[in-house]
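The block that comes next holds chain A.
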Amino acid sequence: MNTSIHNDLSKIVGPDRVTDKQELLEQFSSNQEDDRTHPSLIVWPSSAEDVSQIVELANTKFFSLIPISSGVPRMSGTSTPKVKGTVILDLGRMNRIIRVDSKNKVAMVEPGVTFSQFLPELRKAGLRPLMPLMPKASQSVLTSCLDREPTTIPRFHWDASDPLLCTETIFGTGEMLRTGSASGPGSLEEQWASGQAQKNPMGPSQFDPFRLVQGSQGTIGIVTWITVKCEVAPEVHRVYLAGSETLESLQKFNYALLKRRLADEHFVLNARCLSAMLGVDTSDSLPVWTLVVGLSGHGPLAQEEFDYRLGDTNDIASETGVFLETTIGSITGDAVHSLLNTPSTEPYWKLTPYGGCREVYFTSTLDMIPSLYDIFLEEAEAAGIGRSRIGAYVQPTVQGVNTNCYFDIFYNPKVEEDIINMEKLVAAGTEQLMDAGAFFSRPPVTIRESVYSRSSPEVLNAMNRVKRIFDPNNVLSPGNLCFEEVFK
Partner candidate 1 sequence: MINDKFYSRLQDVVGERNITRTPAILDTYAFQWGYEIESAQRGDEPSRFGQRPDAVVLPTTTEEVQTIVKICNEFKVTFKPFSTGMGPWAGVSEPGAIQIDLRRMNRIVEVDPNNLYVVVEPYVTNSELQAELFQYGLMHHAQGAGPQTSPLASHTSFVGPGFTSPYTGFSGRNLLGAEWVAPNGEILRLGSYEHTGKWFTGDGPGFSLRGVIRGWMGAYGGLGVFTKAAIKLYSYPAPKDWTWNISGTIPKYEWEVPKYWKLIVLNFQEWEQYESAFYEVSDHDVVMMATTSSSEGLAALFTDTKMEAIEVIFGGLLARTRRYFIVLIAAHTEREYNYRVKLIRTIMKKYEGEDLIEEGFISPRSAHYAETIRNMLGGHAFRFSNCFQSTHGGMDTVAMAVKLAQVNQPIKSKYIEKGVIGDDRGEGIWTTTYEGGHMAHLEVPTVYDGASKESCLGYAEYQDECNDVDLKQAYGMPFFIVGDKVHDYYASRTMDYPKYLRRIKAAFDPNGISDSSHYVSAKNKSNE
Partner candidate 2 sequence: MTLENYEEMMDGCVRCSKCKFLPQLQIKSKRFSHICPSIEYFNFHAYSGGGRMIMANALQKGRIEFTPEMLDVLYSCTNCGGCEVSCKWVYDLEPNEVIHELRVKAVESGAGPLPKHKKYIELVERYQNPYGEPSEKRPAWIEDDIKLDEDSNTIFFVGCTAAYRREEIALSTAKVLNAGNENFRILGTDEFCCGSPVYRVGDREKAIEIMKSNVELFKSKGVERIITSCSGCFNMLRTEYPRYVETSFEVVHISQLLETMLSDGRLKLTNEVPMKVTYHDPCHLGRMSEPYEPYEGEKVEILSQVYMWDPPKPERLGAGGIYDPPRNVLKQIPGIELIEMERICEYSYCCGAGGGVKAGFPDFALWTATERVQEAEETGAKGIVSVCPFCSTNIRDSLDYRESEMEYFDLTELVLMSLEGGE
């Protein structure tokens, strides 16, 4: 069976682009003793046509596919096989930046384009990205968008789907659809000729397929390019900081500032997280919480824009009892600035303190975060993980409507007890957080059952109906989200 599929895949992509080398396969396996988690092959398609044929093959030969685009480390478990004989569809070699359109502030990229590759091209075009906080260097821009990873500038984050715009998607049926205005009428070339730039993510027509692919963790379709929304690069850009002992004391400021769309980067980190980010040894000298606010100006009145934004932001700060500074202790706004809008250096910053990090991330609202944080710290203590090993990153999203929050558990992967405690905390903490109102909108596979147990049968039924439309044989990433681990 394996040989036959290997041969079939070779015919599609060429023999150099399929492998069954164990050392390569192993990196996807979470448990060497469980052969279900061990992929059988890796295939590197080079075009959408390849992808489509591979998906069709998967439907006829009944093997499952897990699409991946980013490099290591893989922290979410999404790309770990759950079914025997899984083929890893590694899109990393489809890595063209197809188009950067500075006039319309949009870029079109293939799955393998990483932030490291993307950012210099944007800079050349006078644009800046809307991107997560210090992603791993090998992080795919496309995957980040498809995973609804929070970006650092809430004022540009209009919809939870941002900055993802249009996509080219191969569904689990092997059918291809371009989503949003990219669907047509007309080819991409014709659309470009008529002045379009694949800016409208909605549609085509009366459904939003991009919303079904985004957040689906590879279960609905495989995306072979996306357009991603960008912004004009600022000429003046500075970062201000405010320290605080509690999150609550920053609340009024945060809400007031978010409403006004004055700031660029706007988020809060606890000391553990900030020190890891900055690569400083200790968090002792840092305030419990650090608010990060970026302000900018661009265009013909760049300095005046910056001055008005700073002036109004400072007014809000003084009205709400927050004091914005360029330096807190040994930390400067400039130092934080240098870490924004850029990927992490190697090794990934979350792995520097202890070698391992497990992220617990959810969506909530700013007012809920303080109590959720307390709950998690208590659980951490109970699980034998010290409070000081919990990083927290609070990122307002959708222009302040909601907040994405990461509680990072820093642990030593070489110490078994640490791993056990970490997993204990993930299990218990997640439940506790959900009980207290955290919404795990992007549930990693480790907690999927727990999350979906709180969804109504009607919603699960609806998700399954969608799945049956776009991937009736369950060939795409079985076992992710609420979908079964078996073929249909």
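Please note the rule applied: a contact is a pair of C-beta atoms (placed from the backbone, for glycine too) under 8 Å apart; a residue touches a chain by one contact, two chains touch by 3 or more; residues count from 1.
Selection rule: all candidates are chains of the complex that A comes from, given by their letters.
These numbers come from a predicted model, not from an experiment.
> So chain A is shown by itself and the numbered options are 1 or 2; which of them touches it within this complex?
That would be candidate 1, which touches chain A.
> Taking the touch rule as given, give the residues of chain A at its contact with candidate 1 in the complex, in rising order.
103-105, 148, 155-156, 158-161, 176-178, 180-181, 183-187, 190-191, 193-200, 202-217, 219-220, 229, 232, 255, 258-261, 298-301, 304-305, 307-308, 311-312, 315, 363-367, 398-402, 434, 437-443, 451-452, 454-456, 458-459, 461-463, 465-466, 468-470, 481-482
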